[in-house]
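With one protein chain held back, the other chains of the complex are shown just where they sit.
So, chain A:
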Amino acid sequence: MAAPGFIIAALVFSCLAANSCAVTFSSLPNNLIVSASTKQGQVLKAGEDKITITWSLNTSLPAGTDSSYHMVEVKLCYAPISQQDRAWRRTEDDLTRDKTCQHKIVTRPYSRSNNTFTWTVQKDVPTATYFIRAYVQNSHDEEVAYGQTTDSHKATNLFDVQAISGRHASLDIASVCFSAFSLVSLFGFFFMEKRKAKSSQQK
């Protein structure tokens, strides 16, 4: 049984050496307390409304837990209902392949408490239901802990964002104008040619 043991040891060693092992979400401790100014079911307008996020270390943890904590990255994440039938938002345990949190809010150096940020919901945020999650990274940019505004089932304290439509009156008008131009020139040229053909036939 030495062979499998050797293989495992080799894998672990290469992982530590290469630092390229995939971090899984299930391995991260929920050590941050994150809260946001949003209420359950509130609808925010993209480009207009703001969210204030505060985060701090859970004080009931033993001292030294945060010795490797370096940066905090706060992200906007899709709630399960907005992930249905949309595989491009799916949750995977392997964090390099996880697509739950696609919108970055802010990245800040880690500090134990007094962390606040007010974010205006950006214009490219789609219409969906969200929660907020903060990942703590060590100095090698690997996730080592997290905190989120919802529970472990991602069912409580969710809020909605209403996206901008992307439509503009000027675009609509331009669209109508060009369409009209297309139709007018089509029939214009057509009747001009018919008239020329008739007049040349009459000659």
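Simple rule for what comes next: a contact is a pair of C-beta atoms (placed from the backbone, for glycine too) under 8 Å apart; a residue touches a chain by one contact, two chains touch by 3 or more; residues count from 1.
Rule of thumb we're sticking to: contacts and distances are computed from a predicted model.
**Student:** Can you pick, from "Permease of the major facilitator superfamily", "Multifunctional pyrimidine synthesis protein CAD", "Aminotransferase ACS12" or "Translation initiation factor eIF2B subunit delta", the UniProt name of the chain not shown?
**Tutor:** "Permease of the major facilitator superfamily"
**Student:** Just one of A:G64, A:P109 or A:G166 touches the chain that is missing; which is it?
**Tutor:** In the complete complex, the chain left out is touched by residue A:G166.
**Student:** Could you please point out the chain A residues that touch the chain left off the display?
**Tutor:** So the residues of chain A touching the unseen chain are 47, 84-88, 123-124, 126-128, 163-168, 171-172, 174-176, 178-179, 181-183, 185-186, 189-190, 193, 197, 201.
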